[in-house]
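In this view, the complex is presented without one of its protein chains, the others remaining in place.
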Amino acid sequence: MDLLLDIASAILLLTGGFFVFVGGFGVMRMPEFFTRMHAASLTDTGGAALILLGLMLQGGLTLVPFKLAAIFLFLFLTSPTASYALANAALLSGVSTACRNETGAPLPENEVDSADSKPASKSVAKTSASRTSGRKTTAKQAAEQAAPKAAARKASKKAAKKPAGKAAKKPARKAAKKAAGKPAGKKS
Amino acid sequence: MAVLGLYNYFIFAVLLMIGLYCILARTNIIKSLIGLTIFQGAVFLLYISTDKIDGGTAPIIQEGVENQIFANPLPQVLILTAIVVGISTTALALAVTVRIKEAYGTIEEDKIQEMDREL
Amino acid sequence: MEWVYFGTSIAILVTMVLAVVRGLIGPTIFDRVLAVNMFGTKTVLFLAVISFLSGRPDFLDLALAYALINFIGVLAVLLFFQSRGVRRDAEAEREADK
Partner (left out) sequence: MITIVFSLFLLTMLVIVAVGILRTDNLFTAVMLSGIFSLIMAANFFILDAADVALTEAVIGAGISTVLFLGALALTAEYDRSPPVGTWVPLLTSSALGGVIIFATLQAPRLGDPNAVVHKHVAPWYLDRTPELIDVPNVVTAVLASFRGYDTLGEVFVVFIACIGVMSLLGRVRPRRDSIEEDEFDKRTDNLRHHLIPRVVGKMLVPFIVLFGLYVQFHGDFGPGGGFQAGALIAAGVILYSLLEGGPRGRELVPEWFSSLLVALGAFTYTCVGVVSMAMGGRFLDYSVLSHDPVHGQHMGILIIEAGVGMTVTGVMITIFHAFSRRGIR
């Protein structure tokens, strides 16, 4: 019986750990703020529920499972509330939603929103060299780096319409800055 | 292993450096205050690092468990109160900052000094 | 069971590192707030797992305290941005008066 409980809670704990990790991974990899929030808030409840359930099985007949249940209940209430508050604050100060179709590819007119975020560190550039986050690098930089596969494809596409895009870039960027209340590129 | 055992102290030194640099190099008062909280945190870390003992546990005696080794309670007591005192004094400093902003219209030290010199 | 706890806590720690990276690189300030909030939830889980790993599950009080008050910070952020527009208008007025 003990062994069964152990196995069950081990499975729950490890799955929970995996879920939590996937959430963190999503927060790293998702292309823009609202999708990142989606990744974080989903696993906040899912992964946390699994881990706390796994711990509950180990608690035995003491006060411990009740405390864990209380933690779960409060997380279950507060985490979506925090997500709501955060999304609301972001909407209030006008964070733009960069991708609107289900492939996650940015729409052309929105590319300029984030065009000024330069690939600051190599790791960022590396992780962003993929389908979703080609927008992290400007067209020129992406082309220079000869980023692999999809990003390169997109870069070449971007490069084709660069002259037109460049002219429109500056004012649009300023507007985006104003809306976000803070130059987005500075530290990224 | 020997170096790993001293890692906490190295981090203490590095955090102290960062905090001090933040206080000295930035003229913005709130930024300096945040540097001060880093400095404080470094000191807390040093104290709490000294309480750890191999195979020990938090100094709360459990019923029916014999021969437990407990961590040193003294640094914990000192730091526990220091944290609360730290936040109150930080609040006081923030209050002073708010008054400075109201009086001078800025919270940059160099501009405040300029204004003082002009008087 | 020790190794299961250990593995789970390592997974949570790695997630914490990812959250910290997100908090550092931004790019918008809301990404940083998101990182703080996520880090808070992960700390709750971390404390819960660690209290089992160290064999003192009665220390769950800490995780409980966190779970209760972790979102106050985010509400403060919402309030901050909500009243920022008003504050900016007042500041502009003051500038105009000068």
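Which chain is which? They are A, B and C, in the order written, and residues in each are numbered from 1.
Following the convention adopted for this analysis, contacts are C-beta pairs under 8 Å (C-beta built on N, C-alpha and C of every residue); 3 or more make two chains touch, one makes a residue touch a chain.
Quantities reported herein were computed from a predicted structural model and do not represent experimental measurements.
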- Query: Out of all the chains shown, which come into contact with the hidden one?
  - Reply: A, B, C
- Note on the structure: Against the hidden chain, chain A presents residues 74, 77-78, 80-81, 84-85, 88, 182, 186-187
- Message: On chain B, where is the contact patch with the chain that was removed from view?
- Response: 2, 4-22, 24-28, 30-31, 34-35, 37-38, 41, 44-45, 48-54, 56-63, 69-85, 87-92, 94-99, 101, 106-108, 110
- Task: Spell out the interface residues on chain C facing the chain that's missing from view.
- Result: 6, 9, 13, 16-17, 19-20, 23-24, 26, 29, 32-33, 35-36, 39-40, 43, 46-47, 50-51, 53, 56, 58-59, 61-62, 64-66, 68-70, 72-73, 75-80, 82-87
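Quick note on the criterion: only the chains that are shown with their structure count from here on.
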- Chain centre separation (chain B, chain C; CA means) in Å: 19
- Query: From the C-alpha centre of chain A to that of chain B, how far is it in Å?
  - Reply: 32
- Item | Residues within chain B bordering two or more other chains | none
- Query: Which chain A residues touch at least two other chains?
  - Reply: none
- Task: State the interface residues of chain A toward chain C in the complex, per the touch definition above.
- Result: 6, 9-10, 13-14, 16-18, 20-21, 23-25, 27-28, 33, 36-37, 40, 44, 47-48, 51-52, 54-55, 58-59, 62-64, 67-68, 70-71, 74-75, 78-79, 81-83, 85-86, 88-90, 92-93, 95, 114, 117, 120-121, 124, 180-182, 184-185, 187-188
- For the complex, which residues does chain C have touching chain A? 1, 4-5, 7-8, 10-12, 14-19, 21-22, 24-31, 33-35, 37-38, 41-42, 44-45, 48-49, 52, 57-58, 60-61, 63-64, 67-68, 70-71, 74-75, 77-78, 80-82, 84-85
- Which part of chain C faces chain B closely enough to touch in the complex? 54-56, 58-59
